[in-house]
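Taken from a larger complex, these chains appear in their original positions, while the remainder are omitted.
Residue numbering begins at 1 within each chain, and the chains themselves are lettered A and B in the order written.
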């Protein structure tokens, strides 16, 4: 009767079924060591500096291209954006996932782990598909590769959002290994074979990552997850921590969508469009959030997430001439759709589709990413020589080489097809990875033990035990005893 | 005796007077939707990409100006500074206002909302006054316009600091609508008509925003605000959150003051001057804070705010040749003045002038901004050909066109006059807006209900109810005893 709760849970676990083993003392170090050593070997074989980061080659490059100033090095065009993207990946995604009351360590910590692994694997996978030199068999990297590696990792971090609280770090490493691999393949198909444009990754990052996570979550459905319900919610300060993530994502999203667009007007325009779409989705997210609650009270979940939908939806079209008011319209619609998703669709998906989506990535990434893909298709199809100029049209859509004769209408069709490819890869790949994760060897938590840092972290004693507080209560008690 | 406190408050509210209606379920969504739709329409009519963000125009621009490299696009001169300013607006101002124990959601959340609205309105208002093309009737925007929009919003965010905890989000939208409008007008008068220089906005941003907020607060004076006294203070972790705001403001202030100064030496010098003034004001703020408390203990309010005074005060003079030690002196004095303000002037203003200034914007923005305006006037008046060179003098003070013959002494006089214009606009505009906000339709909280997120937010259950906290276990145990 006086048994502590966790002992009761143990009993229940033993009674109703297999007690889950969450000991990862062998599996986690093994995965980290083996995979990191593999990275070192593969980097040794394949990865070299490119002509802008190699001292000898850069000197030769400057001579041969008649460049007089180091400022022409791509580093100066892209490094500020890269750093913003880097902040989004580690602080943005990481802190956005600290909102649960007792899962902040895992939210920010596992995000850190899998991103640090994933970006190495991404440099290799993307390198093999996009920048392998056929003569030397080497991949030559520079700052643009680092940005693309961060982008590639984002797909898996989005998937983590759906799984938050229900998987072990070893499972997350597996999710990332396959996520990065699938990403590199779908990206190759969409960008190279279909020749789509997708600088901010509405399709290749958000739609793919969103459906990848949802499919995994669908396979890993836990019918008894309500046993952990007490921990599936926020406390006051965890919601404030999550706002750090939200704001750094929101502020730096213009850098995300412009990081690898064309030098000059391309980066400039992508920033303006994203900035406007984001501003617009804040207002509509607030409006729908207020409408959906009694007395018009706002819900932190909506503010933390749906305000970002405009950035997701501009991932493809940001570099196009979508016009400033076009950007506002996209943000306007996606702020509404995303908030509606949190209010109605997430509960619906859980009840009828058996998809448990902790962070609501369906509403923030999957749907806005898909819409962003189609917005890009429409804007591409509507492009005209009048607006872009002939040279500008070629530059914006890379109508060169094999694609020199492609029309904008055809381009629009391929953009739409690319969106479908991304979704398909996410759904099929996620289902496969989900089945791999069902093997009972990964150390995932029991149904009554989810959303709890205690499982994988040494959690400090509670704040309650700080002396001043005990004293205060004692003091109160004594005072009343004295009376 | 067993009644929860909030029930007692309800009773008291009903007994002593009209119970305020804080239901914003109609008004907030209405304002957000209508104004956002208005933005879309106005952007559709007026806003276009400028020649550096439009693909066709940039190609033509490069041809016509004989530019060979995209690095000459203004984007690469200003984008890193823009991103820093953006962080100041959303994380800096937002987190600085999380210091109250139960108003962190509103501090960071409403700041997010009104900044996202205000920057759209600012692009229009500033566009009409500064960059409307008379031939086409269009406003052409680029990264510099985005920076200016962020600047313009800062004025209203400063005003929010004085009102924190006492107004509804609908009122804040009104404050921002009028704040941005007034800003654009005073900015036009000061920068265009009086031809003042004010790159970091000591006058147009800080003095204006500070007095604007104080005037509103004066009109909205609440004699019974002491009924909410229990919530008008910080807790340990809310003070740490506020330090995030302080530090991002402090670190990025050099970018703020240099974001729109002249390319090359102008941006370079503004950074150095601001960096030094800020460092200096940290030391004097700490000194005065320690002197003002028994046993020399420091007060977090001073560290969070007065350390920034040097940046505010360098807003005008940062781009001038004020010399490094001149910058240190400005920071030195303003750190002292600002901290004294927190210790003595804020209580004095509340008691004798009926101005309730939650964040002490009087000490951080109004007074240092005003001083910054006068410092700018003095430094301008003292400018000489010997120090600036003839070409440099023309470049720094834009002595061109109608102003080609203006002397530095005259310029100094106009700078001082500009400061007075900013203050006047703030005071008169703020008083008017204050009266508008007194209409009983805006959903503001009752006097005993201020500084409380509960009024406008779904606040999560308290940390006390997390399982490790014994009660939950007790509860489980009792349940089992009952069985």
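The rule is simple: a residue touches a chain if its C-beta (ideal position, glycine included) is under 8 Å from a C-beta of that chain, and two chains touch if they have at least 3 such contacts.
As the structure is a computational prediction, the values presented were derived from the model and not from experiment.
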(request) May I ask how many copies the whole complex comprises, since the file places only 2 of them? (result) 3
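Just so we're on the same page, only the chains that are shown with their structure count from here on.
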(message) Measuring centre to centre with CA averages, how many angstrom lie between chain A and chain B?
(response) 31
(message) For the complex, give me every residue of chain B touching chain A.
(response) 22-29, 32-33, 35-37, 39-41, 43-44, 47-49, 52-60, 62, 69-71, 73-76, 79-80, 83, 86-87, 90-91, 94-95, 98, 102, 104-105, 108-109, 112-113, 116-117, 119-120, 141-143, 146, 169, 237, 241, 244, 443, 456-463, 466-469, 472-473, 476-477, 480-481
(request) Going by the contact rule at the top, pick out the chain A residues touching chain B in the complex. (result) 1-5, 8, 71-72, 76-77, 80-81, 84, 101-102, 230-231, 233-237, 239-240, 243-244, 247-248, 250-252, 254-255, 263-269, 271-272, 275-276, 278-280, 282-284, 286-288, 290-291, 293-300, 303, 307, 321, 323-325, 328-329, 332, 387-389, 391-392, 395-396, 462, 464
